[in-house]
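A single protein chain has been omitted from the complex, and every remaining protein chain is retained in its original position.
Order of writing sets the labels: A, B and C. Residues in every chain begin at 1.
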């Protein structure tokens, strides 16, 4: 078996690189999830999760991927036949809509330029056009991981609240939480779901759900079937510092460590760091003569989808880079298959690792014959040098 | 903050002690779950999981607790209103039945002496009494963790098969797999579900599901809603060596390590080890003058529920032991609350650790005033000495 | 390759069991040993090392086994031909004397009952008989690891100080520090050396040396050659928070963690814990009808050397126990080869692990035919139950 020297560059838009500290924290012995030490862990995590989501309400933690939290959000608040609105934001938004459809909900899919965030004015019009309040929920992806496009969630939340429409604003924050500013309570989100393997810097295996009073109200009358995903059982057990079934204890250890790192860095600093590294990435893309899929100002702070020229295959570029430089980039998903590759720049990341990653992309583009224009790394370095703190 | 010297004794019937090797394996960096290295891991795990379940069919792995696999078993094979039979085996059997009820299935609960395994003759009678094949599934817990009672699954499987009744035999093997003999294909199980944190020696966070052709057949016409738990998506993705959504990669690393340890020890040896340590435990209980909840020959090889005398509180004993000797024992669940404590003796365990654990129980019983009869550890040592290999 | 289930019992008198926390701390990335982060680590460790030795002076840390610190103690304070006194305490005392001899020192070996500690009165007589102060150093092993015999170091120190004799009192505290009370400054020790793998709960690879002003005075005129072991270079570099050559950084991480665990438990508690577990061990030995090599009150709190009956081979017992119960015990060293086995009961240890270990010894004695008398574990349990806190 051959061995590749050095550290693999995992520049996916999730899983992001898990810090050593988190991996070591996860290596602590598993404890009794019904005992007093676990209870202390539970309540400490609740405090920190509320802080990271910007909420005063409990945050639910499922042993599952974020996909499960999508399902939980719907099954806990809606009843068969309820109408929900989804936007054609991209691959993940569509998948969420499919989940809704499979649960017998009436999905009203809104056309949407995938290069832009969801338009607050369109949202306003949509709600105004539903005076009978048929729409029970609005599914919005804060940062669509497949396109690298961020929606102005604060504006969306304002429009929904100002409309007086009772539809629940459900937010997928999978690739934004702990990387891009998000304030669950203040911005009026009713359900915000996230996974562990992006901004939270953990391995995959946990999902998170923030709630609102309105969401809890809807929960009481929602009739879709659920057991594993049942919020009430989680909330009841949570009051005692436990879970309704065995939790993924060791991932919770890692979560505690990750949250304490984020807290030590400071959330504003974390957000600013992501914006700065994203800008450096986009400058590199520009210097290569390539296009970022997202239009300004919706380009994401956590992932950049880079379009390859017509005739080129983005996955071939990814293969060259994986083979030659031991770096994993994100593939194009859905209609972007082969048309873009995605550079993840979120989670535990600093200037030099990003520059190493961009160097790998620049060399890989050259080796693939896709772009022989150098200068991307240089442009990124220029930006980072100018903005060093 | 004070510190307790030495290693905590985690003698629950799950989570069991996670071996250091497994914890270290889990600390490897997370990789791209859509890349070639992951594919290799996936297929290697499939081979090994089929071996541990004794099946030729794919084994599904969900990022979830085993509770989720219960739900998945039902939602993937049944339709609203279908009749399923469950047995009053104990706390976990009842919970599975509740899941079925919440999904709109007609649950036919069979009375059952909780000190004994499910009776093959009763099963036979039950199936014979259903000539119209209304019963679509039989929910059987192989080893009921709350009571320490093991059902003769081979006999049950034979009866079901011989009956010609098409009901699916669904097995909860949560606290038996990789500890107590179980042969999914050979014994005629149709769906067997398990979690990671018991015989498989992992932290919690993964569930496993073994299938049969009949189960797959039922799956095609089952109409209960499902997305996260959908078997088809898992099977389709699995053919490519991937999952339909982000898997719990680092737990899969641990799984690989655990399975390789089980393979190196040998499955027959693993089963015999559990039987031997369980017998030593029961001899200790007998010497203390206490009763094992399970009747012979149904006493479990993985967990022993010990009854405390009338007037005593089993949870008070557990508290004394936790405080004085830093050992966690299992609590009594459901109707056994306060009446039993449970000693887990499964997973990564050897003679000396078990004897240390039994010493802690013996001393704790004395300190609690519940049993001042010594000699339990001695009885266990005698058995282990006589049967040393 | 076969695999043994469960955790190996490492009941040597060192290396002792390294706590998981320490192993994880050691797994942190190596840092620049000349940078600011290392400096912080260095000074924090100095504080904590002075606390654990009970000294106000610097504590030197060598990347070496404790054997190296023996050599350093001599080479830094003495000149060729200087007379040193050593006592026939046992294997390790003799080895230290051999080191002295090989460096051209005149070793005056004092006869000594190895079952007893060094006698303060004998020491007093010895010093009185040297009015010309030919003796430059007294080599005393605080706790002789090969015999399980502890010397009353406080009394020895008092005698040396009261005598007015300028000989340096050099102490081997390898198997006593952080387990048995020792106060370097208060008891008048001039050089105290230790290793990492016993009471300090680390893997081997570090040695420690505490000093006195008199030792530093002697150092200035000592003419034995030295470079690696040179105290002055360590002291000079230490003022800047660094080492004269590359230190064993990752072991220092572990040291920090171990010292913080000892601090959280409290040193008095640590000492009391060792005494209590040692007493339980001796009660077990007595119940087996075997003899502890050490005479009262010199029996060690960290290691018990158990004599096997004439005709029996202690190493055969150890082999049986290793094979049957996966436990490592200490071998007999020097003249005790085959006559004793040694049970280590120091470092990161609690009641249940000790009882598991004693159960292994009891069963192993039975299987070997050496002692068929049971009751040792019972006697230990009785003691531990009576003295539980």
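Just so we're on the same page, a residue touches a chain if its C-beta (ideal position, glycine included) is under 8 Å from a C-beta of that chain, and two chains touch if they have at least 3 such contacts.
Because the structure is predicted, anything quoted here is derived from the model rather than measured.
Peer 1: In the complete assembly, which of C:203, C:286 or C:375 touches the absent chain?
Peer 2: Only one of C:203, C:286 or C:375 touches the chain omitted from view, namely C:203.
Peer 1: Among A:187, A:243, A:325 or A:341, exactly one should touch the missing chain; which is it?
Peer 2: If we include the chain that is not displayed, A:325 is the one touching it.
Peer 1: For the chain that's not shown, point to the residue among C:34, C:133, C:161 or C:372 touching it.
Peer 2: C:34
Peer 1: Which parts of subunit A are in contact with the chain that was left out?
Peer 2: Subunit A touches the chain not shown through residues 1-7, 9, 17, 19-20, 27, 261, 264-266, 270, 273, 324-327, 348-357, 359-360, 362-363, 366-367, 374-375, 377-378, 381, 384-385, 388.
Peer 1: May I ask you to list the residues on subunit B that touch the chain which is not drawn?
Peer 2: Interface residues of subunit B facing the absent chain: 20, 24, 27-29.
Peer 1: Counting contacts across the full complex, list the positions on subunit C that touch the omitted chain.
Peer 2: Against the missing chain, subunit C presents residues 7-8, 10, 12, 14-15, 17-18, 23-24, 26-36, 62-68, 71, 98-99, 102-104, 195, 197, 203-205, 224-228, 244-251, 322, 328, 331.
Operating definition for what follows: only the chains that are shown with their structure count from here on.
Peer 1: Farthest from subunit B in C-alpha centre terms, which chain would that be?
Peer 2: Using the mean of the C-alpha atoms as each chain's centre, the farthest one from subunit B is C.
Peer 1: How many Å are there between the centre of subunit A and the centre of subunit C, using C-alpha atoms for each centre?
Peer 2: 54
Peer 1: With chain centres defined as C-alpha means, what is the inter-centre distance between subunit A and subunit B in Å?
Peer 2: Chain centres of subunit A and subunit B, defined by C-alpha means, are spaced 34 Å apart.
Peer 1: Residues touching two or more other chains, restricted to subunit A: which are they?
Peer 2: Expected reply: 24, 27-29.
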